[in-house]
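First the structure, in the form of structure tokens, and then the observations on it.
For this depiction, one protein chain was excluded, whereas all remaining protein chains were kept in their positions.
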Amino acid sequence: MKIKAGIVGATGYAGAELVRILLGHPDAEIAAISSVSFEGQKLSDVYPAYYGLCDLVCGTQEEVVEQSDVIFAAVPHGLSQELAVQCVQAGKAFIDLGADFRLKDEAAYQKWYNGSFQYPELHEQAVYGLPELFREEIRGKKVIANPGCYTTAAPLALAPALKEGLISSEGMIADCKSGATGAGRKPAQNTHFPDLNEGFSAYKVAAHRHTPEMEQTLSRVCGKQVHMTFVPHLLPINRGILATCYARLNSGVTEADIRDAYSRMYGKEYFIRLLPQGKVADVKNVRCSNFCDISLHVDTETGTLIAISAIDNMGKGAAGQAVQNMNLSFGVEEQAGLKMVPPAF
Amino acid sequence: MKIKAGIVGATGYAGAELVRILLGHPDAEIAAISSVSFEGQKLSDVYPAYYGLCDLVCGTQEEVVEQSDVIFAAVPHGLSQELAVQCVQAGKAFIDLGADFRLKDEAAYQKWYNGSFQYPELHEQAVYGLPELFREEIRGKKVIANPGCYTTAAPLALAPALKEGLISSEGMIADCKSGATGAGRKPAQNTHFPDLNEGFSAYKVAAHRHTPEMEQTLSRVCGKQVHMTFVPHLLPINRGILATCYARLNSGVTEADIRDAYSRMYGKEYFIRLLPQGKVADVKNVRCSNFCDISLHVDTETGTLIAISAIDNMGKGAAGQAVQNMNLSFGVEEQAGLKMVPPAF
Amino acid sequence: MKIKAGIVGATGYAGAELVRILLGHPDAEIAAISSVSFEGQKLSDVYPAYYGLCDLVCGTQEEVVEQSDVIFAAVPHGLSQELAVQCVQAGKAFIDLGADFRLKDEAAYQKWYNGSFQYPELHEQAVYGLPELFREEIRGKKVIANPGCYTTAAPLALAPALKEGLISSEGMIADCKSGATGAGRKPAQNTHFPDLNEGFSAYKVAAHRHTPEMEQTLSRVCGKQVHMTFVPHLLPINRGILATCYARLNSGVTEADIRDAYSRMYGKEYFIRLLPQGKVADVKNVRCSNFCDISLHVDTETGTLIAISAIDNMGKGAAGQAVQNMNLSFGVEEQAGLKMVPPAF
Partner (left out) sequence: MKIKAGIVGATGYAGAELVRILLGHPDAEIAAISSVSFEGQKLSDVYPAYYGLCDLVCGTQEEVVEQSDVIFAAVPHGLSQELAVQCVQAGKAFIDLGADFRLKDEAAYQKWYNGSFQYPELHEQAVYGLPELFREEIRGKKVIANPGCYTTAAPLALAPALKEGLISSEGMIADCKSGATGAGRKPAQNTHFPDLNEGFSAYKVAAHRHTPEMEQTLSRVCGKQVHMTFVPHLLPINRGILATCYARLNSGVTEADIRDAYSRMYGKEYFIRLLPQGKVADVKNVRCSNFCDISLHVDTETGTLIAISAIDNMGKGAAGQAVQNMNLSFGVEEQAGLKMVPPAF
């Protein structure tokens, strides 16, 4: 008996990638999809790549909740809380690809998202779905906040060194670069082809709302409140996030110490590929997959750790990780449906 | 018991794509790979996307032949004949992604490839592996010439109309555009990033050696010798071929006649997606898949059929079709290993 | 005393390119610009590339007419006729980058643009600004219809052969490919970065409204009504149009005959570069310039002329040609302001 999966907001990029992954999942099937913008239309009319493969018609949110065991919400920030309540009341699992349940601190949520916690008990119940750091919390849970893309890439790059006290908890910097799908499917000037193509710049410099989410994760990892500098950039490519993270090495720490720490923490993680010395993480190598490649570099001259992680912002940064969380929630194999090989070119 | 597949020339683009497909094939496994340029190195050192997923070491051609039930040859034109003999003598199946066995006319082969038929009996035995046109010939065969990329896309776009006599067999034009992987993995000036990026041009205008191969296929389809004009262009994208094909409609033929003919011929083909009226084939929608999307358009003002086909040059145009041929050769499900959903973006 | 140039619709792509060209024009200066969308804002706020170089504030259409000797209209189709009247009444020259004055046949205009000729005498007066074909008509004129991008590229590629009777006037095909700026500055789904990038397809197949304009030009060239097939495609690059044009060679015509005809007609044209045998026109080589590169190819097997032209859709296909027309209108050197060297990469 397969897990019946439903997607609210299936015509956004994250929703569409969920469809692609779930179509190949051995233990799940797509029960229903919805879309406000395209209600009544076939998904394959919106994404002709799926023609003949997923010709499901977009229905309503209510239909999705009713027909599914697990509901993935790929909707704009702020719309998930109401939906979460419906799911919980109906006894369904709920995995939110938006930000509504990510921050545990309501003040931070208010500051960065301009909203409030409407159902505090739901926020209590919600777990943060970054399995490589918090796996045991996620198993069997029914309200899961799927992390953002930047907030998956950067914390994974720094966590082992921070946890083992090899780097200072002050002065961490995440210089991140994202592909254009991260900005969503809706056309906008900065993602208009002639404007983005052959261009490259930062945006929301030190003012992106993923900052508090990163800090929350890393604070949990090291057991005290940390702050960091986060600068996102927009790349003229479709998929991928590269997080080039800088941290000050504590005195006496060697590259070998660093590599040992990462091996201890990630050595058995299927989805984290620690690259051997001399290799550098590249977004190209993780496209259309759930992998996070990490390469480690030490600048001995200045005593700086440079940890670089690469993920597919739509894979490990959104839909892939959401499916990984579904697997943990339902107790099926964690890698189920996620073993796709990234295309080499 | 899975089919043991071997790849000679695994580090070229077609070879690498074969690896990606075969890693997900339910009825086959990769037994051995070889590469002249990278002998002794891991495939994942050449293609870090495969790190941890295919760390096979490149061996020799001889090892591949010995350890495999079927040998895929992804080697430069001219090197396949000798390998084919070895395979046949060892009782192995042989699928050639190069051109050595595609042309039945030795004179044409000499003219366009500057070579001769060294083992005429092998050429007698070889079948042309374009399943949608010649499926029954391929089943169970052991020497299969896999078509070229352009020569898959353009003939599939024109075959039904030509076969049913709806278009003139004179004056056909294939204006084709290919992604850069079609030029191979070896760096060259015309595929150097700054030279190709933001550029677009034709090459080998009316002088590409896929021309006689297209003509051979279409001549077989309509039962008489045809000639056509073929102009390839190089696109600044990685994957895909779009073939915009023009033909003169015979008198009285309507768009409905055209659509009927294509439905009759392709209506049950899994890998050919006939797009509904109003849609236009796009290379984007078939990437990383074995699909061939076809859209049909009639210019009633000038009496012209415009049939547009889109394939992934590395999928249906190379590795995907080669696996489809393997499936036909070994009698397993024709779609096995080839049901991947194209990414929507 | 410099020509005072004004631009109505300066914040669209064609308007912005006009600014760039006019800033370097030795005999003209920008007197005023307007924009409905950005009235009151600096142009350099819309195009930061111009920061410090053109910080003019967008005013109203009326201000532009008042302050300028020549008004360039880069506005949506249908809005030019009223503006033209204002200019003519004020004794100003008017150069329309839109389509309102291009078609001489009102029925065709009605069919393709869904509008009517509101001031028939203006349409009488308007000349079609394709200097290499109709230069003498343009000199000193004050109402000039600047051709479209496709309708510059394709007719220039076929005109000499057609004029001299070397090709059939039936069965001509223009398979054209355009960069994304051709679709304008306004964000849309088909030019959203993730949708266009790594994609390629045709659109408005045999149904693009540039078709009657091409036919009008070529009919004038050969002295009788011609029809042709025109299929545009959208390229994932910013600038450029490549027109791959096909025509049936008349009996006995050789490649030398073709080359002679093109040399006779274009040999002294500064902006047309006839490429030597063996070279192929590439959009890369004409970017940011007013050049039209043409390469000629003959398929002797099928008796087909393949004439390929490349222009910058924003240069020779819009703003560059408009300035060329201004120069002809005002009697200054035809190449003035247009001698920029295309960047090599």
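Letters A, B and C name the chains as they come in the text, with residue numbers starting at 1 for each one.
Simple rule for what comes next: a residue touches a chain if its C-beta (ideal position, glycine included) is under 8 Å from a C-beta of that chain, and two chains touch if they have at least 3 such contacts.
Small disclaimer: the values here were computed from a predicted structure and weren't measured.
Visitor: From the list A:Ile3, A:Ile138 or A:Ile308, pick the residue that touches the absent chain.
Guide: A:Ile308
Visitor: Just name the one of A:Ala188, A:Val205 or A:Ala256 that touches the chain not displayed here.
Guide: A:Val205
Visitor: So one chain is hidden, and I want to know which residue out of C:Ser35, C:Thr211 or C:Asn238 touches that hidden chain in the complete assembly.
Guide: Reading the full complex, the residue touching the unseen chain is C:Asn238.
Visitor: Please pick, from A:Glu39, A:Asp299 or A:Glu333, the residue that touches the omitted chain in the full complex.
Guide: Considering the complete complex, A:Asp299 is the one touching the chain left out.
Visitor: One chain is left out of this view; which of B:Pro187, B:Gly252 or B:Gly278 touches it in the full complex?
Guide: Residue touching the absent chain, from the options given: B:Pro187.
Visitor: For review purposes, identify every residue of chain C that touches the missing chain, sorted by number.
Guide: Output for chain C: 13, 16-17, 20, 23-24, 47-54, 181, 198, 238-239, 273, 275, 279, 282, 284-288, 293, 314, 339-345.
Visitor: Since one chain isn't shown, list which residues of chain A touch it in the complete complex.
Guide: 170-171, 173, 175, 177, 194-195, 197-203, 205-206, 227-229, 231, 233, 235-240, 242, 244, 246, 248, 280-284, 287, 295, 297-299, 301-302, 304, 306, 308, 310, 345
Visitor: If the missing chain were put back, which residues of chain B would it touch?
Guide: Residues of chain B in touch with the missing chain: 13, 179-181, 185-189, 191-194, 196-198, 236-238.
Keep in mind that, in the parts below, only the chains that are shown with their structure count from here on.
Visitor: Please compute the C-alpha centroid of chain A, do the same for chain B, then give the distance between them in whole Å.
Guide: 37
Visitor: Averaging over Cα atoms per chain, report the distance between chain A and chain C in Å.
Guide: Inter-chain centre distance comes to 46 Å.
Visitor: Between chain B and chain C, tell me the centre distance in angstrom, where each centre is the average of that chain's C-alpha atoms.
Guide: 38
Visitor: Where in chain A do residues touch at least two different other chains?
Guide: 13, 181, 198, 238
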